[in-house]
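Handing you this structure, nothing more for now.
Here the complex is missing one protein chain, while the rest keep their positions.
Chain naming follows the written order as A and B, and within any one chain the residues start at number 1.
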Amino acid sequence: MYFLKRLLLIVPLLLVISLLAFVLVRVAPGGPFDRERKPASPEIERQLKAHYHLDEPVWKQYLRYLDGLVVHGDFGPSLKYRNHTVNDIIAQGLPVSMCLGMLAFGFAMGVGVPVGYFTAIRRGHWEDYSGSLFAVLMICIPGFVVGPLLVMFFAIKWQLLPVALWASPAHAILPTMALGLYFSGRIARLMREGMLNTLQAEFITTARAKGLSENAVLLKHAFRLAVLPVVSYSGPLLADLLTGSFVIESIFQIPGIGVFFVNSMLNRDHTMIVGLVVLYATLLVLLNLLVDLAYVLLDRRVKYD
Amino acid sequence: MTDPKLDPQSTSPAPHRSPLAPPPSLSPNQRAWRRFRRNRSAVLSAWVLAAVVLLVIAWPIGLKLASFAGPKGAAFSQASQPDKLSDDQFQPPSAKHWFGTDVHGRDLLSRVLYGAQISLLVGIVGAGVSLVIGVLWGAIAGYAGGRVDSVMMRFVDILYSLPSIIFVIVLITTLEGVLKNWLTAIGSPSLGKSARLLFLFIGLGAVSWLTMARIVRGQVLSLRQRPFVEASRALGAGPARILARHIIPNTLGVVIVYITLTVPAIILYESFLSYLGLGVQPPMASWGSLIAEGADQMNPIRIYWWLIAFPGGLLVVTLLALNFLGDGLRDAWDVRGES
Partner (left out) sequence: MARRSMPKQQPYSRTKPRPLHRVLPIRHHASSIPFLLLPAVCLVLSGCVRPEPPADLVIINGTEPESLDPATIVGIPEMRLTKALFEGLVRLDPTNAQPIPALAERWDVSPDGKVYTFHLRTNATWSTGEPITSADVAYSWLRALSPGTAGDYAGQLFYIKNAEAYYTGKIKDPAQVGIHALDAHTVRVELNDPLAFFLDLCTFPTLAVVPHQTIEKHDYRWLSVRPLPCSGAYELVAWRLNDKVRLRKNPHYWDAAHTQSDIIDILPTGSPNTALNLYETGVADIVWDKELVPSELLDVLTKRPDFHTWDYLGTYFNRFNVTRGPLTNELVRKAFALATDRERITRKITRGGEKPAFHFVPDGTANYQPPPGLPFDPEQGRRLLAQAGFPGGKSFPHLQYSFPSAASGAARLQGKIAVELQQMWRDGLGIEVELRQIERKVFYAAQSRLDYDISGSSWIGDYNDANTFLDLFTSNSGNNRTGWRNRRYDELIHQANRQLDLKRRAELFRQAETVLVAEEAPVAPIYFYAGFNYFDPRKITGIYQNILDEHPMQYIRKVKTQPISRIQYSVFSIQSRRAANN
């Protein structure tokens, strides 16, 4: 019931977000058709704007947009890629971004959770120091440095992997690593924190006192609760990953929608931006819902009203 | 959105003391400080940070002094100015230029150290801005509860769903012009020059306060039930007083730790903006802009490695130190540590 209520709240939330994005992108000065080479006559500019209804008052444009979106499910034509609609572009790019995102998520979890776990249970020993150093190092190096570094070594020097593009499973390896390493650091830290917190809990001491093996204590009981911060972080993390990363997609020339998040704002592609924002918000809300569901499964103490 | 995360510690009563233990002679703060001192990596990080800050402050002074120290010193000081263009492009590190030179023949060491000022300032002030907004928002929402809380947190949720790059670009494009005109009007054109910098301080903080608000709200929600708050209310203290004197100081532990994690995040975001061409204005440098320029250098043919290694190395070391310091602070002040 609680979850149903939250599902219903998505619609007004999306409306507000789309309106906010709609207004924001029009507030920024400069329009989609401003460029170095202007049309030779101002008449052409006027026609261009009229063609896309940009000369109408904002509320009218928004109503027109809503009509297209709600009635036809159409996000409108892109103002930059004028032969494509936003739906086209998202349909082409989203599967690729999702694929890369899921791979990076798996990588980040696969590396981050064990590292966090072991640094927590081996606290104070060399495993802790090296694991923590690794985790923090990963979150301190910007992505546009990690990417080219990986390319330089794996693709160019040792020629093990392709340099860029997205044409085979081998092409997915470097971008996954480049994207996943940063998040594996964050997840490792969250896992470590969660584990350390949980190991202090009363029930752990009880379990130990009852004579359970260390393994059982750690894994059966502690891990389950310790992974909660990671789980709650997974929601926004997945939303970010599934909609693609601008830096990674630029460096590796991957045809996802990540580049559009930044570029469409820089290009003032109104329809694209609003479409992407609505997409991102929907994903975020749905994933947060899933995360809360996972909470209920993981931690029996949690109940929603 | 309810926050179901349960923290076993927060609902526990005050710690008992065994009758055989020695009477407590140290205040909680002193105890925390002792714990902190025992954490080797945190102490090391604190020293590293202090060293960086010292270097950053001392270098311009050192250059100034050198210019008075005879002809050789003056020449060194001149050549090492971060804005001094020369024909010695792309020189590798040498005795004359310890970190080498860049495309304009400018000394990289100076640029890195002057850039450190900008980066650290952006990080600290930006974190400060996000602190102020976040703490106020979260505290008010958490304490007020009910309708007000709901509306305020809905607002946070909505802003959370907006990619921050949109805000940043809107802010840069609209506010910067306004800021510039205002600064030029009240001060002088040279003050107007720092409009972009000022915008970065405020703007980056303005996109980072959301998580802080959530965390503070969570803390306040649990603090609100505590006996000492009830006692305060019973004694007739108004909400503002309770917030200011009791609640916010008790959130400071979490907040301070979060600050040490926000500063690196803001510095990295500034570097991302420089990568897009929206960061600090040339000829000013920040670590972010130096690294963005250096990242262009990674190609298979010839790498001017010093352009990326030095700024990148210094950035990584500083951010590492900040992170470990934050961890250490949290371990020390939070009751999670060992006694």
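Here is the rule we go by: contacts are C-beta pairs under 8 Å (C-beta built on N, C-alpha and C of every residue); 3 or more make two chains touch, one makes a residue touch a chain.
No experiment lies behind these values; they were computed from the predicted model shown.
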Touch criterion as defined above, residue of A:Leu19, A:Met102 or A:Leu212 at the omitted chain: A:Met102
Candidates A:Val23, A:Leu66 or A:Ile156 - the one touching the absent chain: A:Ile156
Chain not shown: contacting residue from A:Pro57, A:Gly73, A:Pro169 or A:Gly211: A:Pro169
Sites on chain B contacted by the missing partner chain, in the whole complex: 8-9, 12, 15-16, 18, 85, 87, 89-90, 103-105, 169, 172-173, 177, 189, 193, 275-278, 281-283, 296-304, 338-339
Residues from chain A at the interface with the omitted partner, ascending: 28-45, 47-48, 50-51, 77, 80-85, 88-89, 92-93, 98-99, 102-103, 105-107, 109-110, 114, 121-123, 148, 151, 155-157, 159, 162-169, 172, 199, 202, 205, 208, 214-215, 219-220, 223-224, 227, 231, 249-256, 259, 266-268, 294, 297-298
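Following the convention adopted for this analysis, only the chains that are shown with their structure count from here on.
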Complex interface listing, chain B residues touching chain A: 1-2, 4-9, 41, 157-158, 160-163, 165-167, 169-170, 173-174, 177, 264, 268, 271-272, 275-276, 291-292, 294-295, 298, 300, 308, 312, 315-316, 319-320, 323-324, 327, 336
Chain A to chain B touching residues, read off their complex: 6, 13, 16-17, 20-21, 24-25, 27-30, 129, 132-133, 136-137, 139-142, 144-145, 148-149, 151-152, 156, 196-197, 200-202, 228-229, 232, 236, 246-247, 261-262, 265-266, 273, 276-277, 280-281, 284-285, 288, 292, 295, 299, 301-302, 304
